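The complex appears here minus one protein chain, its other protein chains still in place.
For clarity, chains are labelled A and B in written order, and residue numbers in each chain start from 1.
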Amino acid sequence: MATAKKNSLNTPENEGGGHGGETTAETRWGLSIDLDKCTGCQACVVACHAENNVPVVGEEETAYGRSAHWLRIERYWEGEYPNVKAKFMPVMCQQCTDAPCEAVCPVYATYHSDEGLNGQIYNRCIGTRFCGSACPYKTRMYNWFDPIYPEPLAEQLNPDVTVRSRGIMEKCTFCVQRIRRTQEDAKAEGRDVQDGEIAPACVQSCPTDAFTFGNLNDSESAVSQEARSSRAFRLLDNLGTGPAVIYLKGGETRV
Amino acid sequence: MNKTINLMGLFEDDTATAAALDDIYDLGVQDDQITVISPIPYPEQSLGREHIWIRLPLIVLAGSALGFATGFFLSSVTPRLYPINVSGHPLTGGPPAAIITYIFTMLFTVIAIFIGVLWEIDVPGFEKKFYTKRVTSGMLSVLLENIPLNQEKAAVSAMESNGGQDIHRPEKMTL
Partner (left out) sequence: MSKIKRIRKSDGVIVPEDVQDQLLLTTVSDDELNALMLEPMKRTGPLFWGTLAVLTAVFFWGLYAWGYQIRWGFGVAGINRPVYWGMYISTFVFWVGISHAGTMISAVLRIFKADWRRPITRGAEAMTAFALMMAGMYPMIHVGRLWKVIWMFPYPNNRHLWPNFQSPLMWDMLAITTYLVGSSLYLYLALIPDLGMARDNSTGWRYKLYRAMALGWRGTEAGWHKLEKALGIFAIVIIPIFLSVHSIVSWDFAVTTQPRWNSTILPIFFIIGAVFSGLSALATILVLVRWGMKLDFYLRKEHLDNVGKLIFVAGISWIYVWFAGLIVEWYSNMPITVELLHDEWYGDLAPLFITMMVLNIIPIFFLAFRKVRRSPLFLLILTLMVNVGMYIERFLIVAGNLMRNYMPFNWGDYKPTWVTISIVAMTFAGFILFYMIFTRVIPYVPVWEVKQGRLRFSTRQVGRVEVVTITQVD
């Protein structure tokens, strides 16, 4: 990987900048989002809430910055009225290669997995919120209170995902429970995981297929092909965090 | 065995104390039989007795070395026993390890100074000791322990001639 590291800052499928971390695995989960296709419909946000047992905190708390959306649609207005244009950008945890949030946790509640995921261990978290302060994307969500699931939401909690108590940091996991389920199913059937077989909730629910999920280290996969597109960019790439989320910009939504 | 006694004399002045100590030494009284108790520290050698005292710096250095080793172990060895990758950092990053090693060195150093000096000056020691409360009123007290009975007179006169007051055989008191 030493040669790959040289020009790593601008090649999403490789490592970020950094001090030479030791993840050289063959799998590096990545997600690409075609901003031209995003209509800002928020289906992914709802799907994410349902899949990951993300509590709904209500209007007032959300207005005060207490929303728990692991995935949010950032909407920016461009131009002056009446010639305004809305730009939508789904933002979730960028699963950085050199994540600023990881090293600052005093108890290793967040760490870097072999598959390039930025893992969050809810049980281990003591709630210093240091990772939240360190994250430049502000995609880490804190449980300000014990979660409340108004009826009938409590009836549809996902048994594969922990319900987090108060005082714990949480964030997008790329639906790691779905990744594991698919991997285990494939293993049981004695085959490899196919490209496109794994679909996190946002990918599955997007009506315009703006999301593509897959292995960035597999040069054949759809997501790595998108990552090599001339439209590809990564959020705050200059910080050297090496995100695994690749945005594709286009004519309409110049970001 | 000769019968021995203890003797205590009080002085107002440091120079007089030094002169009295001179005379007492001339009687053949040994260093470890003489204790000077004073309300304030006097400059070294000012009472005519030089102390060679090297153990505390050694204790402190030992403490620092132990702290350095502990800090190094925690910051550079244990992360390899429990390997977890974070932020693309190496398992043991140099700069963070330097900070931890430094802090532990300092922590152990201060603890070593404290424990070392307490051990050196034999405290805590709540047993009864020869003492007089007039020390806190500004008197220097010269305490002679286990001097032969036949030297008592000479010792008393050595103190008296240098302005010693209230020369008496002291009782051990609760401290």
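The rule is short, and it goes like this: contacts are C-beta pairs under 8 Å (C-beta built on N, C-alpha and C of every residue); 3 or more make two chains touch, one makes a residue touch a chain.
None of the values given here were measured: they were computed from a predicted structure.
Looking at A:31, A:71, A:92 or A:105, the residue that reaches the missing chain in the full complex is A:105. The omitted chain makes contact with chain B at the following residues, 35-44, 47, 49, 51, 53, 56-57, 60, 74-75, 78-79, 81-82, 84, 86-87, 89, 93, 96-97, 99-100, 102-104, 106-107, 109-111, 113-114, 116-118, 120-127, 129, 131, 133, 135-138, 174-175. Residues of chain A that touch the chain left out of view are 61, 64-67, 72, 74-76, 91, 100, 103-108, 124-130, 132-134, 136-138, 140-146, 165-169, 236, 239, 241.
In this text, only the chains that are shown with their structure count from here on.
Chain B has its Cα centroid 64 Å from the Cα centroid of chain A.
For chain A in complex with chain B, the touching residues are 15-23, 97-103, 105, 108, 110-112, 242. Taken together, the chain B residues at the contact with chain A in this complex read 84-91, 93.
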